[in-house]
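Of the protein chains in this complex, one is absent; all others appear in place.
The first chain written gets the first letter, and so on, giving A, B and C; residue counts start at 1 in each chain.
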């Protein structure tokens, strides 16, 4: 069953992946992987993906999606970050889709030398925590407010229906281009 | 019963009324009045309001709202603009919340010397029609894209839930300040 | 001379004033009045306006604007809130355009029984502070993210040029309708 929370909108995903500047040799961590959409999209772009979620049903759902798509380089971990990170190498890059233990997760990723990380959030408190933590670590790069509205037919015309405003906070040792 | 379409968001209403620059002596027309929200808000600011809608149930609902609020200077007309405008004086200012016969309505208001009109719309075709018609008449002032997102509690934090993007097209003989 | 910071965009002003639900008998405080735009707009809607700014040049500029407009019910105070509030009655409603001493200002207004206050800000830290303080006081009503883009001619067509996203935080003893 698809987990009730945790599906990143396609457009946010596209921007986050570009900001992460994934490289073929990278180890990539998808922290709070939810339905696995980010892991699947990153899979062909990197060496290895670690898809992490503390909810067994999310891990199970994401694993099935990966199997169906034939994505062989994704490893699934049920557990809570940052603790679960101790069992994996790197990572070089990380996407953080959940807000749990956010400061600790950012600190752990920085300590492990992640070149780039992207936090996706909708709550301003999470945004504030991500920005503050990265600034304290000296690895804050930029924050974005992304808004995507999608066309819908209305009485023969075209209106736009907005998705929720999403914040992306980008940090890491590597400067943005 | 409240009509299913036609309730202008409070924030759009606030901006539209300010752009209309209503004056105490004005005759104001609310074309496609729907639930009557715009008429009620304009009522204390002008001499007389004409609330117009082609749907009997909208007129009835709006009339009840006006009665409950004690707004004595609103007259209700069931009918279709621009034809129905022939039966009223002026108007000096108008809010147009519907897209029916839009070009003809804008032309009729211009011909009757309306100092300022505001068209509220969500469809890009309506936006295009309003801008084009006003430009042809030489009375286009400005168009705005308004987006309002409202806070909602999410897991103890604050996220923003967006309303639909709304376009306001402002025209009329009187220049904007 | 017009102060370099502190002019509230017309559309934000329109929404803020509507959210403040000003009444003819109200005493209204405009804290961080800058160019005086909010005070001038509120002037005809309330009994008395107190326009407060700690910058002498802002107070001087706003005073001239009020004189030119014939707004006789605005009193100007040079000083810093919340201290300066001790010298004025009420207020019933307040607009806060600056972030200086924000928590203390909100607390002082609440202690004095302000029925409604609106904080306008562009920084997420100020947004967070306003929301948190009002929630602690139990007087948080809603926060809005307002975005206004304005039409501009481009090569014979119409594009929209965005203004900065602005947050409005609404609080006070009186519930929003």
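We adopt the following convention: contacts are C-beta pairs under 8 Å (C-beta built on N, C-alpha and C of every residue); 3 or more make two chains touch, one makes a residue touch a chain.
All values derive from a computational prediction rather than experimental measurement.
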Field: Which of B:9, B:104 or B:124 contacts the chain that the document leaves out
entry: B:124
- line: Among A:33, A:49 or A:131, contact with the omitted chain is made only by A:131
- prompt: For chain B, which residues lie in contact with the unshown chain of the complex?
  reply: 124-125, 127-128, 131, 145, 165
- request: Spell out the interface residues on chain A facing the chain that's missing from view.
  value: 10-11, 13-15, 17-18, 131, 142-151, 158, 160, 162
Message: Tell me which stretches of chain C touch the chain missing from the display.
response: 99, 122-126, 147, 149, 154-165
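The working rule: only the chains that are shown with their structure count from here on.
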- prompt: At the place where copies chain A and chain C touch, is the share of residue numbers found on both sides over half (same) or under half (different)?
  reply: same
- prompt: Farthest from chain B in C-alpha centre terms, which chain would that be?
  reply: A
Query: Based on Cα centres, what is the most central chain?
result: C
Query: Between chain A and chain B, what is the separation of their C-alpha centroids in Å?
result: 43
Multi-partner residues of chain C (each touching 2 or more other chains): 131, 145
